[in-house]
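What you see is the complex with one protein chain gone and the rest in place.
Chain lettering (A and B) follows the sequence in which the chains are written, and residue indices restart at 1 in each chain.
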Amino acid sequence: MSRRARTPEPDPYSFGSRPYDLVKEFTIALVAVLCLTIVFATVFSSPDDHPLTIATWAKTDSADFTATALSELDSTSGTATYGPPYNTASQGQKLGPLALANLAGVTYPIDTAQVYILDPLKSAPQTAPVSSALSQYTTASADQQNTWTGNYSDAITKANGDPTKVAKGDYGPVPTLLEALLTQAQAGSLDGQLLTESGDFYQTDYTLPLLFLADGSYLASLAGQDHLAGDQWGMMNETGNYPGQAWLWLYTFWYQVSPYDHSDNGDALVWGTMAILTLAFVFVPFIPGLRSIPRYVPVYRLIWRRHYRELRTRE
Amino acid sequence: MSTELESESADPGTSAEPDEPETGGWTGGWTGALRRRAVRALPPDKLLPDTQPAYMASWIYVFGVLTLAAFLVVLASGCVLAIEGPAWWRTSNVGHYFNSLHLWSVELFMAFMVVHLWGKFFMAAWRGRRALTWITGAVAFVGSVGTAFTGYLIQQNLDSQWIATQAKDGLNSVGIGAYFNVMNFGQMLMWHIVLLPVVVGVLVVVHLLLVRRRGIVPPLPLPGTGSGAGSDTPAAAPQIEEEP
Partner (left out) sequence: MNLHSGVNAAPVNLNGPGHYVGWHVFQISVANLTVIVVMVLVFLLAVLLPFPKGRGRR
């Protein structure tokens, strides 16, 4: 492909001009957009699914709540095993050789057993059995705690999540603690408790309650019903039949295909891919081949057909 | 009509001829230099022209101004939402209506912007020293996607909960999540209503000024013709500028 000679673009007015009212065009556009917006808003309104509370979760799916609480207690939950920025339980994802998550470090330390189970129970007035269960648990060794939670986790799985059907075994104070927490959650106090646990009066940071909800399956099951899950192109979608963020189509596409869909570093890989593509998009004018596409897909011939016709007439 | 006091500098606001010694060699300092530079780059009839090149004979050309108009409706509806604060759009019918206006103006904004982008791509509109126009537009697009994303996060509904807990994984994987916490409503609110609109707004203003400065890109030459020959490269030799 020979290099084109770099001749300057002709002056825009060298092909003639016509009168044009810029301000009028803008005003018309503004009125048109305003009308369209009003029509759409009036006819279609907007989606607004009520947010999920921990109370609702605990009442509707107590088995999932209990299982999640247990996983926070024995540090096997998603959050507990996450790694940076919440803890050092894992190394975080890597983008090739770059361990960016690890580099950024633990900026939001979370001890899930403390934050989700022990502190909420300690902060509320408890009956004598629960208080003694608490002190029994907190004074036990880590090994003893793991034995209790491990045994209970196996047993409750066998009982399909129903604490009333769990076989007898060496669980220590764990069932008592979890039952007390469930009661607290169902009463609605855990929602507020997780928000104000840092001790501050004012709060706008929902990290703790959100991570707790995300560690369970109930929120995910609601999202799946609305086609919002990652493997459902969920990023693009909105609840109900509303259009969503359709412009995220390429970002969510990668999650549907290999290797992104099964890689441990899937998220980082998608980010890396999108970073490269975004740079390519921003710097199109400097990318040979890409910047020549308009010549080879000649939409321009339609756009400027009148101009070309007039040039031919002049010749 | 000038008084005696004003006779020496009838128009004290401008020192258009820097070598005039009437004010003791004062050429306006930084202010004067900035003003002269601005007027040279964008004289009034270039900033607000009342003619357009004859080749602008296609409806594709209206999508830039439609995008701009939609952007202003987004900002205005956002301002109304800001007046009453976050709970309003969930607890009041009027609030919900303005929430709807904000949502649909955003959908229109993104739609018009993408159609505008398609048009500009197929016109290879970066030709003739217009690369920065393309770049500011492209970055504004990316910024708009980010702004919309933070908007979805602060709705305070089920969607927000899900988006936050999902998006955190992508952001955490590359270390951004350590500083940009999508589950922190307060932080996301401020990014959405302060930081990102300012960034996008500045980009839009620069983009518009560049369009006015460089003019609308001339048509691609038909293959085999020599008329109006240009290249796909943005950094061509200086084009013939209209004398102000």
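The working rule: a contact is a pair of C-beta atoms (placed from the backbone, for glycine too) under 8 Å apart; a residue touches a chain by one contact, two chains touch by 3 or more.
Model, not experiment: these values are computed from the prediction.
Summarising the interface, chain A meets the missing chain with residues 16-19, 42-45, 47-52, 56, 60, 222, 225-227, 232-233, 236-244, 246, 256-257, 299, 302-303, 306.
Listed here are the chain B residues that touch the chain not shown: 51, 54, 57-60, 62-63, 93, 107, 111, 114-115, 118-119, 158.
Quick note on the criterion: only the chains that are shown with their structure count from here on.
With centres taken as mean Cα positions, chain B sits 29 Å from chain A. On chain A, the positions that touch chain B within their shared complex are 4-23, 25-26, 29-30, 32-34, 36-38, 40-42, 44-52, 82, 84-85, 92-93, 95, 100-108, 204-207, 210-211, 213-214, 219, 222-223, 228, 230, 234-235, 238-239, 243, 245-248, 265, 267-268, 270-272, 278, 281-286, 291-295, 297, 299-304, 306-308, 310-311.
Only residues 48-58, 60, 62, 65-66, 68-70, 72-73, 77, 90, 96-97, 99-101, 103-105, 107-108, 110, 112, 114, 119, 121-124, 126-131, 134-135, 138-139, 142, 145, 148-149, 152, 155-162, 164-166, 169-170, 172-179, 181, 183-187, 189, 215-220, 222-223, 225, 227-242 of chain B touch chain A when the two sit together in their complex.
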